[in-house]
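The complex appears here without one of its protein chains, the remainder shown in place.
Our next item is subunit A:
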Amino acid sequence: MGVFCTIVPPHVLDALARSGDATLSAYARRTLEHDARERTRRRLTTVIGPTLAAARPTGVPAAGPSDGPRRTIHDAAHLDTLPGTTVREEGAKPSKDGSVNRAYDGLGATFETYLKAYGRHSVDGKGLPLVASVHYLKDYNNAFWNGEQMVFGDGDGRIFLDFTLPVDVIGHELTHGVTQYSANLDYFGQSGALNESVSDVFGSLIKQYSLGQTAEQADWLIGAGLLAPGVHGEALRSMKAPGTAYDDPNLGKDPQPGSMSGYVSTSEDNGGVHLNSGIPNRAFYLAAAAIGGHAWEQAGQIWYDTLTGGSLSTRAQFADFAAATVAAATARYGEGDQSRAVASAWQQVGVTPAPGSAVPRQQPGEQTQEA
């Protein structure tokens, strides 16, 4: 029929992007996206105000947000209209549709982890209702956060299965919401890779919390169980060993770098946000493994303080984020094993914390209650 369809490795796409009009189109695209991003940021600032991650002391007053989630699951019925028909609301009995129930349960697991581990009420810290749509389009190989809700495709069954299957995927998408309402990291370049990495970190921590795993027991994989039978791979990303999650004739080899020596400069995927996230992902793993125990408790708390503490610029680079994590570790636990583990983790992935770039605006001890 004259149609050829392949999934090609990034370096081939880079060559394409460099050819002909692609450069011009990329420039125009950046301009458009930058303008739209600015509008979004202005709107968000008016919504959430200058004080990010509002302090909520231990002993939440009666007027505070509920300690239970408010979930609504919709069925997009294979169309692209969002959110679709309401199929399960908070407290309703399970549906006959497994995708609906997995989305409902995954939203609940995410809500619970943020609440119990970090004292955060939903993605905005103020009890925002959680909305998800399943069965988006037909055989759709993706899940995303559209700024207001989560969207799940069914997968095509050849490469990907249903995107509601791994709880870390659900946690990943909702964490994009948490980031939007806190550090609001620009979805481009290094700040975009940090945005992606934070979603992988908390997506994995939500899975670990649900399973009660220690850092040593966890698989540190993102998207385990999502690849269809026959695909050569165990997941989409490995935080412990970036670049090793899959190696398949159709998909190619996992291209993620695990240190700055492999940093990828590209115009695709908003500057390689899903590639270079491997670097801060591995830094988190190394810090969590060195600290030991349940990763959501101390390593996760340090990353959470960094994300919500208000010291990060929306355009934070790896070095800024690294400095902020060391400062957050020191602010919460003092100079000691934790801050040394975090500093060492960044050193091992080739990131040198930026000097003088991270002074917490709040005392982290004021932000959250201990679980």
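For this structure, a couple of remarks:
One rule holds in what follows: a residue touches a chain if its C-beta (ideal position, glycine included) is under 8 Å from a C-beta of that chain, and two chains touch if they have at least 3 such contacts; residues count from 1.
The rule is short, and it goes like this: contacts and distances are computed from a predicted model.
Not every chain of the complex appears here, and the one that does not is recorded in UniProt as "Metalloprotease", selected from "Aspartate carbamoyltransferase", "L-serine deaminase", "Quinol oxidase subunit 2" or "Metalloprotease".
In the complete assembly, the contact with the undisplayed chain comes from A:153, out of A:69, A:84, A:125 or A:153.
Contact with the omitted chain, checked across A:101, A:141 or A:259, is made by A:141. Interface note for the absent chain: among A:75, A:124 or A:173, the touching residue is A:173. Only one of A:110, A:182 or A:199 touches the absent chain when the whole complex is considered: A:199. Within the entire complex, the positions of subunit A that touch the omitted partner chain are 1-10, 12-13, 16-17, 20-22, 25-26, 28-29, 32-33, 35-37, 39-40, 80, 82, 137-147, 151, 153-154, 156, 158-160, 163, 169, 172-173, 176, 187-188, 192, 195-196, 199, 223, 236, 251-252, 268-270, 273-275.
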